[in-house]
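The complex appears here without one of its protein chains, the remainder shown in place.
A, B and C label the chains in the order they appear, each numbered from 1.
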Amino acid sequence: MGLPNAFEDLSSELEVDAFRRLFPLRYFERHLAESIRTDGRPLGKARETSIFLGAVASANGSALVKIGSTTMLTAIKMEVMTPSLESPDEGCLAIDFFMPPICSPIVRPGRPAEASPVVSKQLSDTISSSKMIDLKELSLVSGKAAWMAYLDIYCLDADGALFDAALLSAVAALSHLQIPAVAMNDDGKIVLVSDEDGRKQAQEPVNKEKRKLTLRSIPFSLTCILHKNYILADPTAEEESIVETHVTIVLDTSGQLISLYKPGGPVLAYTSAIQDCVALTRQRVKELKSFLDKENPDMEV
Amino acid sequence: MAGKGGATPATYSPSPTTDKQKPALFKEDWVRPDGRGFHQCRPAFFRTGAVNAASGSAYAEFGNTKVIVSVFGPRESKKAMMYSDIGRLNCNVSFTTFATPVRGQGSDHNEYSAMLHKALEGGIILESFPKTTVDVFALVLESSGSDLPVVISCASLALADAGIMMYDLVASVSVSSFSKNLVIDPVLEEENCQDGSLMITCMPSRYEITQLTVTGEWSSPKINEGMQLCLDACAKLAKIMRSCLKEAASDSKE
Amino acid sequence: MWHASAPRTSGMVGLSLGEKHFIQGGIAHDLRCDGRKRLTYRRISVETGVIPHANGSAQVRIGGTDVIASIKAELGKPSLLQPDKGKVSIYIDCSSTAEPAFEGRGGNELAAELSIALQRCLLGGKSGAGAGIDLSSLIVVEGKICWDLYIDGLVVSSDGNLLDALGAAIKAALCNTGIPRVQVAAGTSNDEQPEVDVSDEEFLQFDTSGVPVIVTLTKVGRHYIVDATSEEESQMSSAVSISVNRQGHICGMTKRGGVGLDPSIILDMISVAQHVSAQLINKLDSEIASAEAEEET
């Protein structure tokens, strides 16, 4: 096959940017050979991460998270529902992940991105299996009223590792969530109690003061891509499009494995590779936890 | 748990017990909810390059109204089969579920999409990208009044950031009328009980109006006054937008 | 649905360069292809009561444009924000008979644009001020029962100037509308929904004197024209629809795309619209009166 030679010749004449677009895999591999990534990172290092809590003023809890340029905005709105018969003293947490057309050239209006329902499902599975939240804490009046927490995550900029960023922003928003003080009125409806008129009201407040949820163990995740023998942590969208083997590992703060997700891909993830990924994730969890603690000094875990 | 969403019972958001009296608008000594003067706009904040994945993007914040606009293209258009010697402009405006005080569905806003298209088409040199499409997608993160004007101004900044040829920046401002008073850049509470509204989208350096809508009853002098108010505010707004672009350009040079 | 820049006047208007010049030149010389001057309307004919089972209806033909408006009144509940006012909604449909491009969902985009423009031009501001229809006259029991007016428009045949024609048809249909008199059963307490008795003999007429007319000024070259045909619309550089009531006040305005306009031109357009609207209102009034008289005989 004369092909490799053909672009060998071409490559010497091409500009870097053109080469990158025309032969992405070759460009990528040349970098790997030097143990460096196309954006200048070492292989196992995640991108710069920032968390900003309270980004949406009108929500009960919110967070803006950036990992590299991947940006997620999460808001939680609390509404009241009648709990189901099977679990009369449990509230509910509904998680939705949206990819609006602004976030990526691939998404077009009216045609939701393929990834968004997948990430939605993964997120709610992860958060429920991590037992991070006790749904009993969302109960108001047993059998009558309970909180329905709508957690909506919007991807504002998609540049790889969507699940990691979405999970981090969901967790951050939950840590920021303040449950409003409410009372039940005569009609059996739940109404807000504001600080001034709280005492004047004859009704018994159901939820006396603003409170935070107790977060028992917080899940954090890291996505790695496997290419030949290389393991690359926290891939960008460009890297994700070149390499097909992805491994997402979720650990909680105590280092327990919560979920592991490897959707297909040609490279078989050997146990050793998986263990390397877990080790990388363990480091990352420590890092992320310290970020979150910094934003949330009064959070007790 | 979350999985039970299948048969989600109807939910409602709890409201304060004390029935809010209708805000005492129209009174002589009436002050605006955020304490601004009648002819004073909210402080405007713009930043370009908010979304890396897009060819151009901008973020705008007017008080609590927050908007992101991404521009993609010029790129091949999938919808248009026919040859066209001018470019196509495609606009879409959507809201987040948490944009409005009551949780919404986060759906597309067709009226705003059409309005955004009309406001921008007069400002873009469509001849400069034949056979291709430029997509302008806006997401209203938080809505707190004057959403459409903010979206339009932000979109024109995003277009500039994407390097799309335009005759001029397109700035947009609206005023609300309350009996005799005109109030510029209204917030949501004001919009909900206004008698009429006037929105102007213009290209200040060319002194041209690309879009204009009026609702409610207006006499000729009042229309004059409202238009002048908007045009002046648009000119100021365009200055802020321009300085934002200059800043971004000088940053990238360094 | 997303909004794409499909040409508004679709494929049916295929004009050669010569024809385009002819239209533009005619307008510049104040002599349009059909012999009209720039500010002259085509023949307007109004027929009321065309839909027998509606509360009010009218068909308006302006040249080759043919639209029908029908009004149905149903009892409903006023909104919490405005307990002393009834509700009005306007929906427009574009029949595929008017244009093959309207087949299937093809007409939805134009229909939505027309519906929004009509709402803006006829229903006034959010508080209801400046509405062509006195919304408080629709109230039956404050906070409890009101009339909901459903205005449905249908474009049967289209040859330009749809918005003005629809506006006129709605105005005529409102004149033709009879709202049944409602008797409220006395003695119901405050919390309950009062019982009502809807009369099927006595009807109340609306005060329609405040309903504005819509004048669309289409700018072709340096001049603007009223009542453009679809061929003329295909040559527009921009258009402004202005709704004006009997007092000459503006009740709504929409610029309908196209290139930018100098503010002074817009102000000039407003004054032209005010001038034209006075004639149009008189013309419509007499047409509506004779149509009503016709229907009664």
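FYI, a contact is a pair of C-beta atoms (placed from the backbone, for glycine too) under 8 Å apart; a residue touches a chain by one contact, two chains touch by 3 or more.
The rule is simple: contacts and distances are computed from a predicted model.
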{"item": "Which of \"M-phase phosphoprotein 6\", \"Exosome complex component RRP41 homolog\", \"CLUMA_CG005920, isoform A\" or \"Mediator of RNA polymerase II transcription subunit 8\" matches, in UniProt, the chain that is not displayed", "value": "\"Exosome complex component RRP41 homolog\""}
{"item": "Left-out chain, listing which of the shown chains it touches", "value": "C"}
{"item": "Candidate in contact with the missing chain, chosen from C:E74, C:E142, C:D262 or C:E295", "value": "C:E74"}
{"item": "Per the touch definition above, residue among C:I51, C:L110, C:C175 or C:I242 touching the missing chain", "value": "C:I51"}
{"item": "Residues of chain C (touch criterion as defined above) contacting the omitted chain", "value": "12, 50-54, 57, 63-64, 66, 68, 70, 72, 74, 91, 93, 95-100, 103-105, 150, 152, 154, 156-159, 230"}
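Going forward, only the chains that are shown with their structure count from here on.
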{"item": "Chain whose mean Cα position lies farthest from chain A", "value": "C"}
{"item": "Most centrally placed chain - per-chain CA mean versus overall CA mean", "value": "B"}
{"item": "Chain A-chain C separation of Cα centroids, rounded to whole Å", "value": "50"}
{"item": "Chain B, residues touching no fewer than two other chains", "value": "92, 108"}
{"item": "Residue list for chain C, restricted to those that touch at least two other chains", "value": "1-2"}
{"item": "In the complex, chain C residues that touch chain B", "value": "1-5, 81, 109, 112-113, 116, 120, 123-127, 129-130, 238, 240, 245, 248-263, 266-267, 270-271, 274"}
{"item": "Complex contacts: residues of chain A adjacent to chain B", "value": "56-59, 62, 69, 71, 73, 75, 77-82, 84, 92-96, 98, 100-105, 108-110, 124, 127-128, 135, 148, 150, 152, 154, 156-159, 180, 182-183, 185, 189-194, 197, 201, 203, 237"}
{"item": "Contact set on chain B toward chain C in their complex", "value": "79-80, 88-92, 108, 110-111, 113-114, 116-118, 121-123, 167, 177, 191-197, 202-203, 206-220, 223-224, 227, 231"}
